[in-house]
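This is the structure I have questions about; it appears just below.
Omission of a single protein chain aside, the complex is shown with its protein chains in their original locations.
Let's look at chain A:
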Amino acid sequence: LESDKQIMKMNNDVWSITDIISTVEFNHTGELLATGDKGGRVVIFQREPESKTEPFSQGEYNVYSTFQSHEPEFDYLKSLEIEEKINKIRWLPQQNAAHFLLSTNDKTIKLWKVSERDKRPEGYNLKDEEGRIKDISTVTSLQVPVLKPMDLMVEVSPRRVFANAHTYHVNSISVNSDYETYMSADDLRINLWHLDITDRSFNIVDIKPANMEDLTEVITAAEFHPHHCNLFVYSSSKGTLRLCDMREAALCDKHSKLFEEPEDPSARSFFSEIISSVSDVKFSHSGRYLLTRDYLTAKVWDLNMESKPLETYQVHDYLRSKLCSLYENDCIFDKFECAWNGSDSVIMTGAYNNFFRMFDRNTKRDVTLEASRESSKPRAVLKPRRVCAAGGKRRKDDISVDSLDFTKKILHTAWHPNENIIAIAATNNLYIFQDKLNSEMH
């Protein structure tokens, strides 16, 4: 991957825990890239148009707008603090000049309008240029105010606030292909909203047992089908996927399809349940496949085959013998996301030590790359990395399992919808890699 690398430092080198990026999402054209962080802020990057003078030089991403989406709240009834961390951002398809996105924390979803202002009216009759009211006696003639160009200003305003619909922590939002509705999922329930209506939502999935002591699984992620507005999928902590059809019933507790791979009884360990929990689920762009991520693997499922995944990719199987220490230091609970490329031929997911992995589904080749400032300069070719077993034969540049830095985790990655551009969130830094040689998807 020959790449042009951009690093967006969210802040200077002195950074706080609120700067940790918690979500990354391209919009539908790839022109805009939004990130959310633990401090409740959203930063939107815009891709510069291609330079006319250098036709092969693709635009870089620059900061377009920054705003505070969510603030910390306190639920007095439950004596609970509600974190302002942005869990997910989803863009709405663009319908006019403005852009709209949904952002959510644990409890509240907000719809934001992002619009540009590059003109302003001048020549008011009753106000002067500074906005002060004119002395009416000085007005001798009437003029029509005209729009004059001004420096581009990006305005972000909250258009809707969808609150008080979730008892548990919201983990996913997904915009429907009808562009009118969207769903939000928490640990036990999924709600369907209309984008224009904030005071009510419909509950479409409820897996809360009558007795909480009987709880055996929670919802971990949910997504609408990209084309069929009646279909959606949700994943569970037990490693199952359920495809639901909203036309079948108002309450979709009963699934249309259940995707589950039988567990290998010989591989049972103390942590079997943890590592089988699905942390992310994504439909392919075609709508034919599902991509899921659990702690050690990424799996591609065919919607027509429920009994087992089509493909299983080992992301970092060398961690299998280290599950105990990963449990002790809580790393085993890390929720890695996964992503498709635009043509559904390559899948990508993050790992530790600022490594991320790409798997080509056709050639069956895979690569491990590192997102770090030290290891590569702008316009440098990213060097494939390799993790070798402790004490194993080491090549130069190999890294041993025991030397991996588990504090450097890549949980959030995103792939441009059409081009070979990827966004990698490494703690508080955002890396954008572009494949200049192969800019088009194939």
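Heads up, the rule we're going with is that a residue touches a chain if its C-beta (ideal position, glycine included) is under 8 Å from a C-beta of that chain, and two chains touch if they have at least 3 such contacts; residues count from 1.
Basically, contacts and distances are computed from a predicted model.
Hidden chain, UniProt protein name from the list "Immediate early response 5-like", "Carboxypeptidase O", "Nucleolar complex associated 4 homolog" or "Adaptor related protein complex 3 subunit sigma 2": "Immediate early response 5-like". Listed residues A:I89, A:V218, A:V315 or A:A371: the one in touch with the omitted chain is A:V218.
The omitted chain makes contact with just one of the residues A:F67, A:F202, A:Y327 or A:F406: A:Y327.
When the missing chain is restored to the complex, the residue among A:V154, A:C229, A:I274 or A:C388 that touches it is A:I274. Against the chain not shown here, chain A presents residues 78, 80-83, 85, 106, 168-169, 187-188, 213, 215-218, 220, 237, 265-274, 277, 320-321, 323-325, 327-328, 330, 333.
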